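Inspection log for the structure reproduced underneath, given as structure tokens.
All protein chains but one are shown at their positions in the complex.
In order of appearance the chains are A, B and C, and numbering begins at 1 in each one.
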Amino acid sequence: MLIVMTAQATEADIERVCRKIESLGFRPHPMPGANRTAIGITGNPGPVDPAEFEDFPGVAEAIRVSKPYKLVSREVKAEDSVVRVKGVPVGGEEIVFCAGPCSVENREQILEAAHAVKAAGAQLLRGGAYKPRTSPYAFQGLGEEGLKLLAEAREATGLGIVTESIDVEVFDMVEDYADCVQIGARNMQNFSLLRRAGRAKKPILLKRGMSSTLEEFLMAAEYILSEGNYNVILCERGVRTFTDHSRNTLDLSVVPAVQKLSHLPIIVDPSHGTGKRERVHPMSLAAIACGAAGLIVEVHPAPEHALSDGHQSLYPDQFAEVVEDCRAIAHLLAHRGAREHVHA
Amino acid sequence: MLIVMTAQATEADIERVCRKIESLGFRPHPMPGANRTAIGITGNPGPVDPAEFEDFPGVAEAIRVSKPYKLVSREVKAEDSVVRVKGVPVGGEEIVFCAGPCSVENREQILEAAHAVKAAGAQLLRGGAYKPRTSPYAFQGLGEEGLKLLAEAREATGLGIVTESIDVEVFDMVEDYADCVQIGARNMQNFSLLRRAGRAKKPILLKRGMSSTLEEFLMAAEYILSEGNYNVILCERGVRTFTDHSRNTLDLSVVPAVQKLSHLPIIVDPSHGTGKRERVHPMSLAAIACGAAGLIVEVHPAPEHALSDGHQSLYPDQFAEVVEDCRAIAHLLAHRGAREHVHA
Amino acid sequence: MLIVMTAQATEADIERVCRKIESLGFRPHPMPGANRTAIGITGNPGPVDPAEFEDFPGVAEAIRVSKPYKLVSREVKAEDSVVRVKGVPVGGEEIVFCAGPCSVENREQILEAAHAVKAAGAQLLRGGAYKPRTSPYAFQGLGEEGLKLLAEAREATGLGIVTESIDVEVFDMVEDYADCVQIGARNMQNFSLLRRAGRAKKPILLKRGMSSTLEEFLMAAEYILSEGNYNVILCERGVRTFTDHSRNTLDLSVVPAVQKLSHLPIIVDPSHGTGKRERVHPMSLAAIACGAAGLIVEVHPAPEHALSDGHQSLYPDQFAEVVEDCRAIAHLLAHRGAREHVHA
Partner (left out) sequence: MLIVMTAQATEADIERVCRKIESLGFRPHPMPGANRTAIGITGNPGPVDPAEFEDFPGVAEAIRVSKPYKLVSREVKAEDSVVRVKGVPVGGEEIVFCAGPCSVENREQILEAAHAVKAAGAQLLRGGAYKPRTSPYAFQGLGEEGLKLLAEAREATGLGIVTESIDVEVFDMVEDYADCVQIGARNMQNFSLLRRAGRAKKPILLKRGMSSTLEEFLMAAEYILSEGNYNVILCERGVRTFTDHSRNTLDLSVVPAVQKLSHLPIIVDPSHGTGKRERVHPMSLAAIACGAAGLIVEVHPAPEHALSDGHQSLYPDQFAEVVEDCRAIAHLLAHRGAREHVHA
């Protein structure tokens, strides 16, 4: 159920509707839009009668929502959401580049990487302090030490920090240091972690699970929004299929699919999406061409010595070319009106 | 690296080798077998020279292990492991049936289900108190209240309890009530949860992830064993493919594949593996015929009223037929020596 | 559209309905059942009004068929079809074994294989004279010479011959020599070949395509039946998924799925379905346990010298064990009434 307020509705009107929703045992989610506010309703007490709301002042209409996702849906919020990470708008007019090494390895490496990706045009720095690894015997990240080094890199460069929280236990600490907390592909249906992310004050970067359908992806985001955190950035990073020519199969067509159904911004990870350095450039261009709001790319000052994912990490000068070519495409399409077309 | 002791090695010999391993900065994992003890070595300090151990009393040989998984490997332990859940051996001569509803719904339902599955021949009761659900608005389980009802059902029937822990936060509580703690498919690579399971005193039922390779499945188990809990039961529950005639594609061929590589027992979940009540019977027979150590089956006293998964839950009398037919096949194959053949 | 005749309908009644169907520009497919005859209607001239037939003598009812497949459907023919290959009933009470080498290599090899599989209990001999190979530079089969050797093996052993026709060009020749013509997985949607198979006098073994859905599989069979050849045996041989522990993923759950929707018999190919010799035994047992009408298995007198598929071919004595264990399971389940249960 969704209550759509009129353009003239006052704060008091909205407040009144929210209290009514609560009195029925549900939870209201007011979502202000450019022209009007919509109020989502979640909770399980049972069906609600739209007629309950239709006579309230400021209510334009009460509509049943047909999809299992509600708060992430364009039915609830027609305008694109713009999520700000340390002031950088993701989902706005400019495409965004988040870049850096797979793992924070040491002070020199992360500072060098941060300066290099900033010089190349990135606005955000990625780097893992806690790493989910298939093997218990593989390098698991530097932990809090890694977070401190990321904070130092932020100080030095002004870049916003995007880093992963692998569980609820370390979430508080990651949230303290990060500007945006990443939920990894393996945790896309770790519902406890999603709920914690929903109570965070920082924006969340949610990666698509390896075998996640579009609906499951949006429902995972719905978990976060349903707890009150509407600042979610989605990320396509490749899915698992029979193909063996790439590490994962980058499903770029999910970009326009998400944009049709949801107001949330979606970016693309061509590094995990292909698993091969040489494919990052062409697939980055493709991602921007089909409408992605930005990229998250693995860049390492010396990929050949990386502790993880070196084979798919770009050299800084390669990344600089990716940024320039992507910006040129984005500007071209914006100028032609094609990016709007793509979103429509 | 694996140290294989001679059949004549004493406890003191074993202890001496373990201390040497620790002195090198590694962690020893003694694994007693029918004829000899093997000692696995895990940890990252660097390569070890087999010659370091060859002169120790009681050491038969020191061998490099070629697979990324070690403790779960047959290279480390050749005999089948038998995991006891409330005294019920899983992976032994008799096949095991774990049955019950998807979710604990209320006292009457779970008690009725428990009596019914016991009467039909089950040794273990399944039932979810914490449910991982795709939608935040779906029934999420009764929580601790559900665990208490499961304990009451155990009191009433003597059945061992298998129930899921969906995160680290509730693990302590689930471990308190359960006889075996389940890690669900969506959490198969929730490494923090796997580590917690590795420190549990109770056996773990580890379900294969929806798009998990065999190696990833065994590595997930390796996380648990590497923390010291060797009581792990694997479970095939279907993988995600292009096929649409069943909810998941039950990959039964992974049963002999696991048995070749690992000493851990593997059971099959034909309910999630097919998603259709009518297919549970034939696929149960198939699972036992290809060597599974048992089944975990959804059974509900009144599937048409179940809060979740009703369409794939058996009626109690259907389950009774499954048990009888499966036992008949298992006894036939045991008598013919075919089950050993299957394992070989 | 389907015209169901009464149990008392005469041949003349049936003939009259068929002529009416033809006069409307359609094609009639009379399908005699145990109690009554049903007449399928295919063709494109447009919709038919059931009322056109309801007054005809002997017509019980005229019903619209809801599935895209018609002639293969249980809606059209409720009883299991039994397809006879050189007198051997496939889909009847006894399970059927078709065995032999991947390719006919020479006279000694095929004769030795034929005698061996017969001694082990096979009723049918498989062996490729025309081989579809991924590489143009790989062994493509002996062609007509191979067919002659198969005929000689039939003379020597009495076994029926199952061999593949890879295209329309060689179909006449293959049909001349074979007792059952195989359509391979790569040709499952070679519609020209399916039409030719539909005009054959010999039964057809239709293998499921590597990424074929159940509906596409049944529609491929429908092509054959729609041309007038109702003697079609379906075969599950594994589908292509992300898993890498086996050559293909054997989708055994399609066996009861087919049996629910179609009257055609379905057998299983555990050799291609797993790609590993050691898994053929367990997966054969599983196939029979879930209701397959039989198996097609690669058996070679000396697999280590086979020109193709040696790694997945059984030694004759291994095959003998497969046959005995499968028969024991089939008899057990028949005795318990479980196989009927499985089909229901």
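Just so we're on the same page, contacts are C-beta pairs under 8 Å (C-beta built on N, C-alpha and C of every residue); 3 or more make two chains touch, one makes a residue touch a chain.
Treat the numbers as computed from the prediction; the structure is a model and nothing was measured.
Taking the complete complex into account, the chain left out of view touches A, B, C. From the options C:Ser103, C:Asn190, C:Asn231 or C:Ser262, the residue with contact to the chain not on display is C:Asn190. The chain omitted from view is touched by exactly one of A:Ile233, A:Leu250, A:Ile267 or A:Leu295, namely A:Leu250. Where chain B meets the chain that is not shown, the touching residues are 240-242. Touch with the hidden chain on the side of chain C covers residues 42-44, 68, 70, 132-137, 139, 166-169, 186-187, 189-193, 195, 210-211, 215-216, 219, 222-223, 226-227, 240.
Residue positions on chain A in contact with the hidden chain: 211, 213-214, 239, 241-246, 249-257, 260, 273-274, 278-279, 281-283, 285-291, 321, 324-325, 328-329, 332-333, 336, 338, 341-342, 344, in rising order.
Everything below uses one rule, namely that only the chains that are shown with their structure count from here on.
Distances between chain centres, each the mean of the C-alpha atoms, put A farthest from chain C. Taking each chain's centre as the mean of its C-alpha atoms, chain A lies 35 Å from chain B.
Chain geometry summary: the mean Cα position of chain A and that of chain C are 50 Å apart. Chain contacts: chain C has residues 211, 241-242 touching two or more partner chains.
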